[in-house]
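Note that one protein chain is taken out, while the other chains of the complex remain in position.
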Amino acid sequence: MSTASSTPLVEGAPDGPVPVKTGPSGPRARSARAYLMYVAGKLGGAAVSLFAVLVTSFFLFRIIPGDPVRTMTHGRQVSAEQLASLRRQFGLDLPVWQQFTEYCAKALSGDLGTSYQFHAPVGELIAEKLPATLLLTGVAVVIYSMLGLWLGTRSAWRHGRLGDKVNTGVALTLWSVPSFWLGLLLIITFSVGIGPIPGMFPTGGMETGGETGFGYVADVAHHMVLPVVTLVAVGYAQTLLVMRASLLDEMGSDYLTTARAKGLRDDLVRRHHAVPNALLPTVTMVFINLGHVAAGSILVETVFSWPGLGGLFYQALSVPDLPLVQGLFVVFAGAMILMNLLADLLYPLLDPRVGR
Amino acid sequence: MTVPSTAAQTASSLAWARRRGSVARFWRAYRTHRAGLFGLGALAVIALVALAAPLLVGSDVQSVTNAPGAALESPSGAFPLGTDQFGRSLLGLLIWGARISLTVGLMAAALSVAIGTLVGILAGHFGGWFSTVTMRITDWFLVMPTLVLAIVLATVMSRSVWTVILAIGVTSWPTTARLVRAQTLAVESRPYIERATALGGGHGHIMSRHVLPNVMPLVLAQTTLGISNAILTEATLAFLGLGDPDVVSWGGMLQDAREAGAVSSGHWWYLAPPGIAIAVVALAFTLCGRAVESVLNPKLGVSAR
Partner (left out) sequence: MDTTTVPRTARPSPRALTLLAVGVTALALTAAAATPLNPAPRQARADGQRTLTVAVSQSVDSLSPFLAQRLVSTTVHRLIYENLTNYDAKDNHAIPGLATKWEPSPDKLTWTYTIRENSRWSDGKQATAEDAAWTFNTMMTDEGAATANGSFVANFKKVTAPSPTKLVIELKKPQATMAALDVPILPRHEWEKVGDYAKFNNDKKFPVVGNGPFILTDYKVDQYVKFKPNRKFWRGAPKFDELVLKYYKDGDAAVAALQKGEVSFASNLTPAQAASLAKAKNIKVNDAPGRRFYALATNPGARSKDGKKFGDGHPALLNPKVRQALFAATDRKTIIDKVFQGHAVEGQGYIPPRFSAYHWKPDADQRIAYDPARAAALLDEAGYKKNKAGKRVGKDGRPLDFRILCHATDPNDKAIGKYMQEWWGDLGIGLKVECLDNVSDPWLAGEYDLAFDGWSVNPDPDFVLSIHTCAALPSTPKDTGATDNFICDKKFDELYAKQTAEYDAAKRADLVKQMQSRLYDTGYMNVMAYPNAVEAYRTDQIRAITTMPESGGNLWGQDGYWSWWSAVPAEVDDTSGGNGSSTGLVIGIVTTVVLAAGLVVFVAMRRRSTAEDRE
C-alpha cells in the first residue's frame, strides 16, 4: 500500500478493473474543471508549437543553397525577362520579410502555395499522396503496436525464462536492422524469389491499376504486405520493450502481491490490474509513433516505390521546391504535434494520477 | 601550508579510492548481465578489427586503380565475400568500413549527448525563465521529424563525414537533455548542494563538481544507446546518397550495392554483409546500453530481474 493509486484499486473493487476511481460528485466537478484547464493549456501549447513549425519551415529551407528559379531553368535558354517573370510568379522577387508575412497569412488560411515544379497547389499535391502514406504506416503502426503489446505482456509475465529471452532478443535484433536493407532483402526473397521460394509479392507500387471495388482493395492489400512487414519487423521492438518494462514495474507493486495473496487467479490479476496500468506509457508511445507516421516512411516508400509523401519530399528537396518542402515539413511536424496533443489529452482520462 | 595540502591529498586519494570502488562495483553488477557481456565482447572484437584494419587489409583496399579482382565476382578463396563493381575485395572494404561507421557512430552520439547534457544541466541548474525557454526549444526539437531534419542538414552542407556527424548530433540531443534536466533537478534538491552553495560554491563549481558527476552514469547509458541509433542513421543517410563519397562506410557500401543493381541481379553477397555488420554493431551497443542502464538504475533496467 505504498502508492496512492494502488490503494483504492485493491480495496475498492478487488474484482473489477478499476484504475480510475474517484469519489462522488464533489471532487468530480472540480476535476472536470481541472481537466478543462489542462486541455486549454495543452491546446495552447500545441498552437504555439504549430506556429513555431510554420516559422521554422519557412526559414529552414531558405538556407538550402539553391535558387529554385535557376535550378528549374538550368540547361534551357531562358532570357533574363523570363527569369524575372518566374521570380515574380513565385513571389521570390519580394523582400524576405514580405515573403514571410504573405506565407504566414496564406498558411493560416490553409493555403500552402503552389509547387514550382508540379505547377499545382501544394495542399492538393499533399492531399493526393497523404492517403497512401497514412494507409501504409497507419496499418503498420497499428499492427506493430498490437504485436508489441502482446509480446511485451507475454515477455513480462514470463520474464527471465527462455521464452522472454528469445522474445526480447529477436525484437532487439530486428530493431537493430536498417529498415531499407530489410526491405531490399524481402524484395529479393519474396518478390523476385530465390531458389524454391517463388516471387509472391509485387516488387513495388500500391496497385496494379484497373481493378475496381473489392478487387482493388485486395490488390492494394497484396501490394502492402512486404512494406508493412518491413515496418512492423523494425518497429515492434520499441512497443514490446516499453510494455514489458512498465508491466514488470507494475508487477513489483504491492497491490498485485495483495491481490494475489487474496487468492485471485493469476491471469485475472494480470488482465484486470497489471496490464491496464502498464498500458499507459505504452499507449502514449503508440501515439508518438503515429506522429512519426508521416515522416517515418521515407525509406520504406523509397524502397517499395510507394506513392506517398516520402518520395514527394525527396523530389521537392532537390530543387528546392520551396512551397512544397515547406508544406510537407509542416505536415510532418504537424502530425507529431497533433499526436502528442492527443496523447496528452487522453492520458489523464486513462490515468487518474495525472492532471487531476 | 602543509596541513591543507595533506588534507587535499587525502581528499583526492579518497575520491580516487571511492571512484575505483564504484567502478569495481559497477563491473561486478554489469558482469551479471549476460546480454551485456555478449554485446561488450562483440564490440571488443569489432573495435579490435577496426583498429587493426591497416595491418589486416591496408588502406590500399580502397584503391580502384589497383583493384585486384574483376567486377562483382562471387565469393571465392581469394575474395571470401566477393568483389564490388570496381573489383575491390568486399571483405577488405567491410573491415575498412568498420572504422568510419564506428567513428561516425561514436562521434555523433558523443556530440548529441554533449549537447543534451549541457542543455539539460544548464536548464536544470538555472531554472526560471531560462529553463522554460530552453525546454520549449527542446520540446520543439522533439516534434521535429529527426530524419527529415538530418536530410535537410546533410543536403545543405557539403558531403563529408563531418556533415553526417553534425546532422545526427544536432538532431538527436533533445531526449538526453530532458533526462539530464530531470536528473539535475533531483541532484540539486539534495541537501549537500545547499551546503556547497552556502560554502560559496559558484554556479560553475556546483554544475561541474556536483551535478556533472552525478548525471554521468545516465549520460554514459544514453551515449551507449545513442551510438546504435547514430550508426543506423549514418547508414540511412549514406543509403539516401547523402554520405561522403570519398570514404568507405557500411551504409555507403549498401548504397554502392544498390547503385550497382546488386539487388535485382542477385548479388546477395554484396548486400548482406554490410547490413549484418550494421545490425550486429547496433545490437551490441544496444545490449551494452541496456545493461549499463539496468546496473545504474535497477528500476529502469527491469530486464535484469
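Which chain is which? They are A and B, in the order written, and residues in each are numbered from 1.
We take it that a contact is a pair of C-beta atoms (placed from the backbone, for glycine too) under 8 Å apart; a residue touches a chain by one contact, two chains touch by 3 or more.
Values in this document were obtained by computation on a predicted structure and should not be read as measured data.
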| item | value |
| --- | --- |
| Of A:Thr56, A:Ser85 or A:Thr257, the residue in touch with the unshown chain | A:Ser85 |
| Given A:Gly44, A:Gly138 or A:Gly205, the one touching the chain that is not displayed | A:Gly205 |
| Contact partner of the left-out chain, one of A:Val39, A:Val55, A:Leu92 or A:Ile143 | A:Ile143 |
| Among A:Thr56, A:Gln99 or A:Gln117, residue touching the chain not depicted | A:Gln117 |
| Full-complex contact with the absent chain, from A:Asp219, A:Glu250 or A:Asp344 | A:Asp219 |
| Residues of chain A (touch criterion as defined above) contacting the omitted chain | 15-22, 28, 65-67, 69-71, 73-80, 82-83, 85, 89, 114, 117-120, 125, 128-129, 143, 146-147, 149-150, 153-154, 184, 187-188, 190-193, 198-209, 211, 214-215, 217-219, 221-222, 225, 228-229, 267, 270-272, 275-276, 279, 301-305, 307, 311-312, 315, 317-320, 349-350 |
| Where the unshown chain meets chain B, residue by residue | 63-66, 71-72, 85-87, 155, 158-159, 241-242, 245-246, 256, 258-267 |
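The criterion applied here is as follows: only the chains that are shown with their structure count from here on.
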| item | value |
| --- | --- |
| Centroid distance [mean C-alpha coordinates] between chain B and chain A, Å | 25 |
| Residues of chain B touching chain A in the complex | 35, 139-140, 142-145, 147-148, 151-152, 155-156, 228, 232, 235-236, 239-240, 251, 254, 258, 263-264, 266, 268, 271-272, 274-275, 278-280, 282-283, 286-287, 299-300, 302-303, 305 |
| For the chain A and chain B complex, residues of the former touching the latter | 49, 52-53, 56, 60-61, 63-65, 159-160, 168-169, 172-173, 175-178, 180-182, 184-185, 187-188, 192, 194, 244-245, 248-249, 291-292, 294-296, 298-299, 302, 313-314, 317-318, 329, 332-333, 336-337, 340 |
